[in-house]
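The structure under discussion appears below in the form of structure tokens.
Only one protein chain is missing from this complex, and each of the others stays in its spot.
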Amino acid sequence: MFPKRLFIMLVCILASVPAVAQAASGTLQRIKETNTIALGHRESSIPFSYYDNKQQVIGYSQEIMLKVVDAIKQELKLPGLKVKLVPVTSQNRIPLVQNGTVDLECGSTTNNTERQKQVAFSNSLFVIGTRLMAKKNSGIKDFPDLAGKNAVTTAGTTSERLLRKMNEEKKMNMNIISAKDHGEAFLTLETGRAVAFMMDDALLYGELAKAKRPGDWVVGGTPQSREAYGCMMRKDDAPFKKLVDATIARVQTSGEAERLYKKWFLSPVPPKGLNLNFPMSDDVKALFKNPNDKAFD
Amino acid sequence: MGYHWDWAVLFRAVPTGETTYLAWMLSGLQMTVMLSLSAWAMALVVGSLMGVLRTVPNRWLARLAAGYVEVFRNIPLLVQLFIWYFVLPELLPPALGTGFKQMHPVAQQFLASMVCLGFFTSARVCEQVRAGIQSLPRGQMHAALALGLTLPQAYRHVLVPMAFRLIVPPLTSEFLNIFKNSAVCSTIGLLELAAQGRQLVDYTAQPYESFIAVTLLYLMLNAIVMLGMRQVEKRARVPGYIGSGK
Partner (left out) sequence: MYDFDWSSIPGALPFLWEGMKISLEITLVAVIVGILWGTLLALMRLSGISPLAYFAAGYVNLFRSIPLVMVLLWFFLIVPQFMQAVLGLAPTADTRLVSAMMGFALFESAYYAEIIRAGIQSVPKGQVAAAYALGMTYGQAMRLVVLPQAFRNMLPLLLTQAIILFQDTSLVYVSALADFFGAAYKVGDRDGRLVELLLFAGAVYFVLCYGASYAVKRLQRRVSA
């Protein structure tokens, strides 16, 4: 009878549930078996990882990530390795690495000890300081000027936590807006909803590159933290991490990284052909001389 | 997969230390309830008004109300929300738009969400009210007018109260919908229940616990509203009608 068949089907569906909760074996193994790697990228982290006018992913971190892919192709002898690009946001990048949607994410993710409990980080790609962007004539020079005002930052970032913490500890009575992505955060600043945008200095310069009137904005304020960006991957996967680390170290010691730096921070970049003019900091110089995966906190 | 369950995470202090993650979640619940109730009040008022307009003899007013319903029914809620929040302040006269944008951010998000949910739901309430009024026997209106009531009086004292008693069940489902739809407002940064759930995932890296807790809270909310509305339905039932509709 019809209902009986249904019942059997249902039992089968329910019975299949526990069988699937299995772990994925090593990432390299999986890449080899499936001939595919899933890369996580950002959509508006200029100039690290973002879309150009043709919706292609470009940027400093993206180029390094593609070098890692080349190394994987060689290592596994998979010249036809398929690359799957998955856009991620500050809020979902960690769960997506954990749940296996993304094998490797190189964008603008800070390596810190708290996150190391959840994911693994490669050798650092870059070092930033967290600062403020405000309108030139707004009178906002540093963090204390934000007391009682609306300030914006991006949800899920270290800046968001620092800003909340500062607000709580110093009783500044700021109204903190957490935007979904850097693009939306800048829009919040540009449309006058907030007087300042706290974020990693390099990204603030990046947002300037797409402002309607770049001359109106200025990056300033005392850096609240120094942070190292790294690529994220799943924890406890030594062979994969080793390969990623070695590639990044090679890029940095061979002078390749310096060339990339010049391309993305000291020359005109898409979408508007603006030059970020972001001189290389001592921290970045030190990193390129001595590649490492240390967090700053 | 070796997932480490850790329900105690909900009782741990948030990074700024002033409270626990559970308190964050409950404040989200509170926001969801406040938002839904205020939007519902707005939807009832605007929706009843529009519902009445749809049934009045004046053709132009009826058409205006019909157009109103079509606009709010045929644009996705998310798009409407973004238009209220991102677009409208830019199109308003600068003084007004700037005034809005310099309000407390939570007030901005709440206001945009309430107005959006309110208008969106009012279009649905409007259709129910119209159906309710049209389902009444014509004689009711005629009797009211024959008694010397003016048209507005006939609506106010006879048609609308009767119609409302008939449409309690469909209104219940719209009322439940507004709680569910309020989750859409997390997209503009309003820290209601769903948004707190996402924030917890981000802060605690324990996605299952946060999502299960938030989902349970929604189920609870739904059950409470349903039980409450059942009481209302019982009281509103009109003697002589079969049950109270379907």
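Letters A and B name the chains as they come in the text, with residue numbers starting at 1 for each one.
One rule holds in what follows: a contact is a pair of C-beta atoms (placed from the backbone, for glycine too) under 8 Å apart; a residue touches a chain by one contact, two chains touch by 3 or more.
Worth saying up front: this structure is predicted, and the values here are computed from it rather than measured.
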Checklist line | Shown chains touched by the chain that is not drawn here | finding: A, B
Check: Which of A:T101, A:S225 or A:N292 touches the chain that is not shown?
Finding: A:T101
Check: Considering the whole complex, which of B:A131, B:M162 or B:A183 touches the chain not shown?
Finding: B:A183
Check: Of the residues listed, B:G17, B:P76, B:P161 or B:G228, which one is in contact with the missing chain?
Finding: B:P76
Next item on the list: Can you list, in ascending order, the chain A residues touching the missing chain?
Entry: 1-3, 6-7, 10, 16, 19-22, 24, 30, 34, 36, 38, 43-44, 51, 53, 55, 82, 84, 86-89, 92, 95-96, 99-101, 181, 183-184, 187, 190, 210-212, 271
Next item on the list: Please give every residue of chain B in contact with the chain that is not shown.
Entry: 1, 70-71, 73-80, 82-83, 86-87, 90-91, 176, 179-184, 186-187, 194, 197-198, 201, 207-208, 211, 214-215, 218-219, 222-223
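Here is the rule we go by: only the chains that are shown with their structure count from here on.
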Next item on the list: Determine the centre-to-centre distance between chain A and chain B, using the mean Cα coordinates as centres, and give it in whole Å.
Entry: 37
Check: Within the complex, which stretch of chain A touches chain B?
Finding: 21-23, 91, 94-95, 98-99, 117-118, 150, 155-156, 161, 164-165, 168-169, 175-180, 187, 191-194
Checklist line | chain A partner contacts - residues on chain B that touch it in the complex | finding: 1-2, 15-18, 86, 89-90, 98, 101-102, 104-106, 108, 187, 189, 198-199, 201-202, 205, 207
